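All protein chains but one are shown in place.
The letters A and B name the chains in turn, as written, and every chain counts its residues from 1.
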């Protein structure tokens, strides 16, 4: 647990002392104290500095800064510095350089720039991790290891091609099996020798990023690349653990970042950490969903908010300032949903290169008399006062939404029926409806135990992994409510269609058959017309994107299409299965339907909100040792009134006792213990 | 004639048995019978399967399926399988791989992937065609050869560079002449040695696909690439004909596909075949125009509808289902315009890779109880009942529209005056007006005999081939009506401007001089103001895109521009020339003008519609042995009323006798014999 070494919500962030001289660093120490900062993530991009050539390592500068931080009561989240390889390495060993999607061998530059299959990169990244662990294994400042940085990107070089073939051999055993799962008799693709297989990129099977001729190949290449980067991480992980089994190891993830299957990664992370960079126009519920997803990666275990900006980003097209109170509000949003740290990128703004206009606790002006610093210091004080009360508190949800990276890859690699289907948006539709009703929701992977939930929602569950339908059936049979949608149950884990009628293996539990799938143009819609009122559902709603033309085969038809040649065919069905029910939503509905539908389903399951929903006011609850901490967060730019009902609580921030009707200020946060 | 072996409209489509096991194939045989399917196109993508290495060929699987089909009363359209080379070939002989427009050597993947100049590809594609022809030359199942598949795409490799130089040498004789026709003194491009010439792509003369510095080079490269792929086709053609002079040979074309000059190709095809993939929003008249163009490729000879989808495509952005009745309606549209076959891609949906969401007669559910199958079977029954009555029937038109691939290349390669000019759209404007008036039209190339037409329309006849103006003049002189437009007569076949005033060689027959050409912004228009009413033309109309500033030099001015500094200058002129008339339309008019103008011109020529036009109801007539077959097709989603006038007819589908006013159901088709 993070709480062992520093029993409070960690507060700090990325710090790059190597870019500054001593007087500046001294000033930083002073200001960290002012701000209540107690953790600095250092050494993220110092590989070139620490290792000037193949045989030489200089860590004296690092000793010095770690000691200085520690002397100033600041702990260290110690990065391994392998997020960007040195220029000398790129020159001497070009195998560290990637070949990009266009088939171009890259040169030195940027970051996220190392080939995951590079022998050189693997050797020297492991070696420096080993050296760092050995050197600092007993240093009391070091709280945690931060491996590399924001792993991402794919490579298509010859080493990766060879690695891909070995990965395939390990996964499938034989070339015959590869030919089978890829269906290579299509378009005459039969492979007779392993080395006929090449990575799928713009020179072979793919174009425009996510378009491919061979879904199976592209899918496996994504798995392979995700695994390869994970191997790089694991090599460092093992080197670190060899010396410091007592220290947790993490790497900073990026939410719904598409290219890596974080459920696989989380298995090898002691604690999940992630970087949260919403834009001015990101829906609050979207950020909440991603926090919940990060919490879900390790089955509800608290996570680290590793990075967020105190004020503005630099890489968005229009980098709005975070309005007054927003940084604090969004920090508590993370904590409300499971974060045990609040950390920034960055503690001090750099003077040159591409992130100099990224916000920081200490701005270019260099002193503490800024709005941003004042807000940071205010939060720092609050977090100190909160102490360890919230640490390791858990979130309890009775509703879960399934999220699966491989499913997303498959859905978005699909050629047909529509380019308009975006997996994350469909998932978010369901999440958003629950969020707006103050229903706590878990985001879970396909390995998660379903039995602890009352309702499991799997939007666009296109790819069915082996055994998963059996688990869904057991869940429903035991009384659970399962909800899935159009374009589900279509393929197996190799993107091979399950024959015998959509939704494939799910037909049994759903009691329907989807005969055809119509794709609507962006300006087209159909309607969901209720056969009769059911709970909050009545009349008709709008739907679009895809429309499955389904037949009920045992399921009850709750609503039918309102127009087109399939007018009158079912669009919403529910099937009784054992003690439970399985719903099918055959098209992508509007928000009004979503809330009425999920509201009614939750009501049937007696799942209720702790307090009544108020527009723009978010809630989330963590629990620990019998105490409940209800976070109430007013995202509005104006006051809001909430009604606590029977709750008598103490706000952990203000220490006020609260009950009844409460007026909240714009952007105000309450942490109600009750 | 296709009718020799199977005297009915062929019905079937692409079938990939190599992707399936025996029980599935057995079920397919049963379902083909149910659907009235009698032709299967097989072996399209089986090269890798049949030839696992350089020296080994396995055709046993093919023997088996051909026999099985034949035993089940299904004939075979036998493909040569060279539409995608094997992976082992790409590895062993990289010369089969293309270099793309960006100058990148491709790797194995996709299809349409072989370099047309590759010695390896030419050798082995010819060899397998030879082997197939030898093996199946006497098999009674085989009706026709289907060479490769949807030829297309260009290559820019060194073999192509060398091939280009040889092609130039053959065409022009000397480098001096090449320098002359390309006008290489412009921008200092004089070539002194053949190997200084390189293919025009993103590394040399072109960018963004159709933009070029040197129109002459780019034009000749398109000719060369079209010819090179044609040579590949011809090598297989000759190999096939050597063994089976009695079997027709075709390859499936793609309508207005830009990159290949199909008029050149058709010379070497025994029968034209093509793949028809309209979208939900493709104008019906556009599809009709392309059918007519395919018919025109071999001077009116019936063609094969080789591919269409029974339900939906997979590669469009939004793949709508074909609404009930549409598949049948569009099948008859093809027949109405000259098709003697109705064939699908595909008979059974594959389970994996990029075409698994492409519609098929047999869907993933695998049984016959689907809407799509029922519609296919219904059509199958109708086609069986129609027997051979329509086979080889011809379409007779008195109006022709000129379509020329090389002209299109030149127009769209032009740097200036506008990027807004799309050749096919301008051609379609004229076609659409005639279509909407029920005037039967031929689409002809520049080699076609003009004397059989009353009216010849050549929209944007920018490039004038040697001798063509003489033939136009003879046509007009003999009483014909010729219509051409702005941006015509400008260049010769090398894109070299004909000096002495636009429209160059056409000035004489048109009696005008175009002094300047103004390009309008997309939101700008001018007006066509009639000097006085003429037929249906009166008042004013809108025009745009380009405005030629013309002077009448003998021609009569029918209308003038309504605004801008050239207000009052002629925009519509007609010149009397011998017994005929030559019209010039100096800008791109709106649809209202088009119908009034062409309606009046047709009326003057006593060209009338068989029945009165009804919006959304298409007609086309084929004739044979003194019988006329008038196809009447209601594209509307509602009923339509047509008036047969004096026609007493028997509908060949329903066998009803019809006369007077007829109510047609939505999507209904009549084939009226009279």
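Simple rule for what comes next: contacts are C-beta pairs under 8 Å (C-beta built on N, C-alpha and C of every residue); 3 or more make two chains touch, one makes a residue touch a chain.
The structure displayed is predicted, hence computed values, not measured ones.
A.B. asks: May I ask which residue of A:245, A:317 or A:626 touches the chain that does not appear here?
C.D. replies: Considering all chains, including the one not shown, the answer is A:317.
A.B. asks: Which of B:36, B:86, B:109 or B:200 touches the chain that is not shown?
C.D. replies: Of the listed residues, the one touching the omitted chain is B:200.
A.B. asks: Out of B:45, B:75 or B:214, point to the residue that touches the absent chain in the complete complex.
C.D. replies: Candidates B:45, B:75 or B:214; residue touching the omitted chain: B:214.
A.B. asks: Given the contact definition stated above, which residue among B:366, B:501 or B:616 touches the chain not shown here?
C.D. replies: Of the listed residues, the one touching the omitted chain is B:501.
A.B. asks: Out of B:210, B:516 or B:538, which is the one that touches the chain we can't see?
C.D. replies: B:516
A.B. asks: List every residue of chain A that touches the chain not included in the displayed model.
C.D. replies: 16, 18-19, 45-49, 52-53, 81, 83-88, 90-91, 102, 104-111, 280-281, 311-321, 323-324, 349-358, 363-366, 370-372
A.B. asks: Please output the residues of chain B touching the missing chain, sorted low to high.
C.D. replies: Within chain B, the residues that touch the unshown chain are 102-103, 181-193, 195-198, 200, 202-205, 212-216, 414-420, 494-497, 499-502, 513, 515-522, 549, 565.
By definition in this document, only the chains that are shown with their structure count from here on.
A.B. asks: Would you kindly tell me how far, in whole Å, the mean C-alpha position of chain B lies from that of chain A?
C.D. replies: 49
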